[in-house]
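Everything below concerns the one structure shown next.
Removed from the display is one protein chain of the complex; every other protein chain stays in position.
Read from first to last, the chains carry the letters A, B and C; within each, the first residue is number 1.
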Amino acid sequence: MWKRFSSNMGAMVGVVLLLAVIVVALTAPLLFPNGPWQMVQRPFLAPMAVDGLPLGTDTLGRNVAAQLAYGARVSLLVGLVSTLVALLIGVPLGALAGFYGSWVDEGAMRFTEFFQTIPNFALAIVLVAIFEPSLASITIAIAIVSWPPVARLVRAEVMSVRKREFVDAARLAGLTRPRILLTQVLPNTVSPIIVMASLMVATAILLESSLSFLGLGDPNAMSWGYMIGAARTVIRTSWWLSFFPGIAIVITVLALNLIGEGLNDAFNPHLSRRRARAGKEKA
Amino acid sequence: MTYLKATTFLIAAALAAPVAAQQAGGRLDIVVQPEPPGLMLGLVQNGPTQLVAGDIYESLLRYDTDLVPQPSLAESWTISDDGLVYTFTLREGVTWHDGTPFTAADVVFSADVFLRETHARLRSSLAYVDSITAPDDLTVVFTLKEPFGPFINAFETGTMPIVPKHIYDGTDYANNPANATPIGTGPFKFEAWEKGSYIHLVKNEDYYIDGLPYLDEVFYRVIPDAAARAVAFETGEVDVLPGGSVENWDVPRLTQMDNVCSTGNGWEFFAPHAWMWLNNREGPTADAKFRQAVMYAMDREFVKDVVWNGYGKVATGPISSKTNFYSDDVTIYDHNPDKAKELLAEMGYDGTPVRLLPLPYGETWQRWAEAVRQNLSEVGINVEIESTDVAGWNEKTSQWDYDMAFTYLYQYGDPALGVSRNYTADRIQKGSPWNNVEGYDNPALDAKWAAAATMVTPEERAAAYLDIQKEIIDDVPVAWLLELEFPTIYRCDIKDLVTTGIGVNDGPRNAWIEK
Amino acid sequence: MSVFIVIVSRLAKAALTLLAIAILNFLLLHAAPGDPALVLAGEAGAADEQMIAQLRERFGLDQPFYVQLGKYVGSILQFDLGYSFRQGAPVSQLIMDRLPATLLLTLTAFVISLVFGIALGVGAAARVGRASDSLLTTLALLFYATPLYWLALMAVLVFSVWLGWLPGFGYETVGANLTGLARALDIGRHLVLPALTLGLFFMAVYMRMTRASMLEVSQLDFVKTARAKGLSDAVIRRRHILRNAILPVVTLAGLQAGQLVGGAVLTETVFAWPGIGRLMFESLAARDYNTILGVFLVSAAMVILFNIVTDIVYRIVDPRIGARA
Partner (left out) sequence: MSTTLSIEHLTIDLPPGADRPHAVDDVSFAIDKGEILCVVGESGSGKSMTANALMGLLPPGVKVRAGRALFESRDILKLPEAEKQALRGARIAMIFQEPMTALNPLMRIGDQIAEVFAAHDRFTTAERRKKALALITEVGLPDPEKIIRAYPFQLSGGQRQRAMIAMALALEPKLLIADEPTTALDVTTQAQILKLILDLRDRRGMAVMFITHDFGVVAEIADQVIVMREGRVVERGTAARVLEQPEHPYTQRLLEAIPTGKLPQARAVPQEPALEIKALRKTYRTGGGLFKPVREVRAVDDVSLTVARGEVLGLVGESGSGKSTLGRTAVRLVDPDGGQVLVGGTDLAALSEQDLRAQRHKVQMVFQDPYASLNPRQKIMGALTDGPIAKGVPRAQAQSRARELLEIVGLGADAAERYPHEFSGGQRQRIGIARALAMDPELIIADEAVSALDVSIQAQVLDLLRDLRERLSLSILFITHDLRVAAQLCDRIAVMQKGRLVEIGTVHQIFLTPQQDYTRQLLAAVPGADWADSWQQQAAGA
């Protein structure tokens, strides 16, 4: 598994990039003890124009480098937590639907479809606007719009695993259904869930930045989307204010996508190999 | 400062033939932001509606940039010496856009019937009015119950738009189908409204002043994104950016372009005054020392220079320097963090966090709130910014659910119209974000405000307002910030665009394009 | 099962879903602080109790909550989206005014992304492992990771401001009074940037998906059969692999086409495109309940419509579906 993953160059690039972002996020308070909001110099200083401000200053003379570092914290936090919350909603729902079938499945899937019918970015906007922008409301709104695909994926996986013979064996062993679901079925759906989760973190980061861009960010937390939103009015005079956070988002999202793809390839070694084996089994 | 003179104006000469250089023809594209909810000025008086409908509707008077009244639908007027009787002589030969003649009956209907029902701000002035009569088709008489100095300022288009009686009399005003195609007496006629895109006005060929307007048509362009509005101006797609339609950061860049002029004029009548409501009822902000500390902690010059690009003026107190009866002979709060810390120590501030509600009107206000939070945190005040949209802001301020909240309000030329409403105890009423939202209760001052409003001579009133300003500024009921100045940006070949105290709102009437 | 019956049963289900969406959103919106009367009064710059009370009465906000909900649901059931008091027009009219712009934008973006996405995906799959494949997949990954609005900003900056090739915003040149072909061309020029920026992300999605799907299908047994028949690679790709590989792409595209309508808020905002996404966003801050609800219903209806269309397309492409059910 790890061998296949580590031999995937894209995935390793992703890991390195993501680690870099994580390190920056973790060390932000050490690197910039005064926080991202302090007005340190004249506004609109270009990158490298003044020592100690490698990325320049923003509209209020705040250190862009510090903002980027603190922004990484928010992006990663919102991305991770909202994905976790989405998993907490989607995995049980999908697992129950897929495992128990019949009316449980029917009900859960109607519920899921219902959420998929509402345009999800619009729903996120309404949710954040209504609960007022804060990290908590943004995280929850993102989770609420992103769980349906999780539920569908888990349901499909559970339905396929549930048909495998070892599940029958576990039933014959006298294990209770919940225990079979937890110990036999769910562990076998972990790989696709992990792959999906890594991609969801990426999507959540994009969503958070889009909300912040529209002015629906947490005003007390410096985030990349906020930086772009704040800087877009000065994009022509001070390109770096929207350029750097944009690049930061691209790098982070790209890294997560690369990792997700790498995991996917590692979990599902090349189809031809799998097919060859399947062929052999039948022969 | 200019004081009002209650005298008779004869204006025939004032409207002498246009200067030879003025050229007719052409089209003006003006940004309007946000899209107005409606154009029937009698029903809706928000900013965008005033901007567009100011060309369609008119009132009896106009006001120049020194707030001196000028004739409009009224040719001349007199005010009795006791300040109680205002007599207006209307212009002859004025017709509505649908061809119906305009008469004094329209004025009486508008002021006494229509606007009494629909226009909250005018209603408070009309409270002083005893009767409105039309002795003949060209004369209207307003009789007051008691003298009310600022009454002469009530005849501005947005304050008292004259609406057509023949269309609205006896109808359900709000649901009258004619609201979609407004009929006024103004220099431009409503032509089309492509929702989400533009409003198209065309020249009123039958306008009662020969030669006016010069322009053939005016497009009000709806462009929801501030950056896109700036681009639109750069690429020449729009010609005029009324105050506030681009972010302040773009102003210097745009004004440095070739053939681009800007002016801070045209806001004198409104004199937008920005401050933070400080909740006087509870929390740290209930303590005057805390409020004074806030004043000292803020670097308002920095905000003016950085956030507002140098436009505007640091406010000294409740009355704008553009409004009548302003005085700077008061305590001045400079940026003095040490003094602020001292005051906080004296008061015994324990670090209780205070919530700060920015005004949800775009990046400028957001940055301003961030700068204030940083200033306050530097003197040891814990600030949390609460984010909300326009609806949430209105709800929170009018329900007093805030600690500190940004706002700005218009002053309409006179403290009795636009200032006292925010400080007197009788205006402490939940449900409105324009009254005494901070909950400042000072009975002694209440009496002084009331007296100053009904004094007859300007001199008396000036003295009374000086007294009020000195006292209230020491109390800091709210944290005054800036006298805002919203520069109007336009192509230099557009002439005479801003000639009155309400700026572009009625600018196209006289504007012309140099070819 | 015949297509007709599918449509009827899906429409019946859709009606229930839409009703549920109306109710949920109604509850959500009314839970938000502030109401349209306050906003409208607020924008007027001054108001008093009387005015706000008047407005509330006009908007029907003075009535008990359940009465408001009941009335709304009642009118929805009669296909009446209500009246926008803020805009002074029936919601259906507001939406119909804006809908063509949104449909034009999203459908163009959709077609661009689908056509180019599939074409590039097929191309990349055919050159799998080679430099051109790596280049295409890397580019796709980049577009996939780039925030839409940022790309939009950059596009305006470059193509509109610096180069001046294309208009950076708006739906058409205002007041040009163009008609016929000239107007269509004018709208087309305005359409280029927003449709491209909106389409690029989805193009990346479809490209990656097509490529993966092509590679997966090309491993299947029947492709070997086709080879054994002596078919050329091009014919195999077109007739055998692509037709099978396109099924999951069609499904995804169908799901997203509907979402595009609601998701165009960002693009419409940056490019000042007068569509319903922007209408919703603007109405939200003003708490123009009926309009927001109307936009939600219309976009949800779009989602459902697209899903049904996808279903039918699927049935046409894949003979197994109809028979199996």
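Couple of notes before you dig in:
What we mean here is this: a residue touches a chain if its C-beta (ideal position, glycine included) is under 8 Å from a C-beta of that chain, and two chains touch if they have at least 3 such contacts.
In this text, all values refer to a predicted model and were calculated from it rather than measured experimentally.
Remark: the absent chain touches shown chains A, C in the intact complex. Taking the complete complex into account, A:Leu175 is the one of A:Leu77, A:Met159 or A:Leu175 that touches the chain left out.
On the side of chain A, touch with the chain left out of the figure occurs at residues 164-166, 168-176, 183-184, 187-188, 190, 272, 276, 279-283. Listed by residue number, the positions of chain C touching the unshown chain are 1, 5, 9, 220-222, 224-232, 235, 239-240, 243-244, 317-320, 323-325.
Note that only the chains that are shown with their structure count from here on.
Judged by the touch criterion defined above, the protein chains are all mutually in contact, each touching every other. Taking the mean of each chain's C-alpha atoms as its centre, the chain lying closest to the overall protein C-alpha centroid is C. The distance from the centre of chain B to the centre of chain C, with each centre set as the mean of the Cα atoms, comes to 40 Å. Inter-chain centre distance (chain A to chain C, centres taken as mean C-alpha positions): 22 Å. In this assembly, the C-alpha centroid of chain A lies 47 Å from the C-alpha centroid of chain B.
Of all residues in chain A, those touching 2 or more other chains are 129, 132, 232, 235-236, listed in ascending order. Of all residues in chain C, those touching 2 or more other chains are 32-33, 153, 161, 269, 284-285, listed in ascending order. Taken in their complex, chain B has these residues touching chain C: 27, 29, 34-35, 37-38, 44-47, 117-118, 120-121, 123-124, 174, 179-180, 194-198, 200, 217, 219, 221-225, 227-228, 231-232, 234-235, 237, 360, 388-396, 398, 409-410, 429, 431-434. By the touch criterion given at the top, residues 17, 20-21, 25, 28-29, 31-33, 141-142, 144-150, 153-154, 157, 161, 215-216, 219, 255, 258-259, 261-263, 265-266, 269, 277, 280-281, 284-285, 292, 295-296, 299-300, 303-304 of chain C touch chain A in their complex.
Across the complex, chain A meets chain B through its residues 37-39, 43, 59-61, 129, 132-134, 215-220, 229-230, 232-237.
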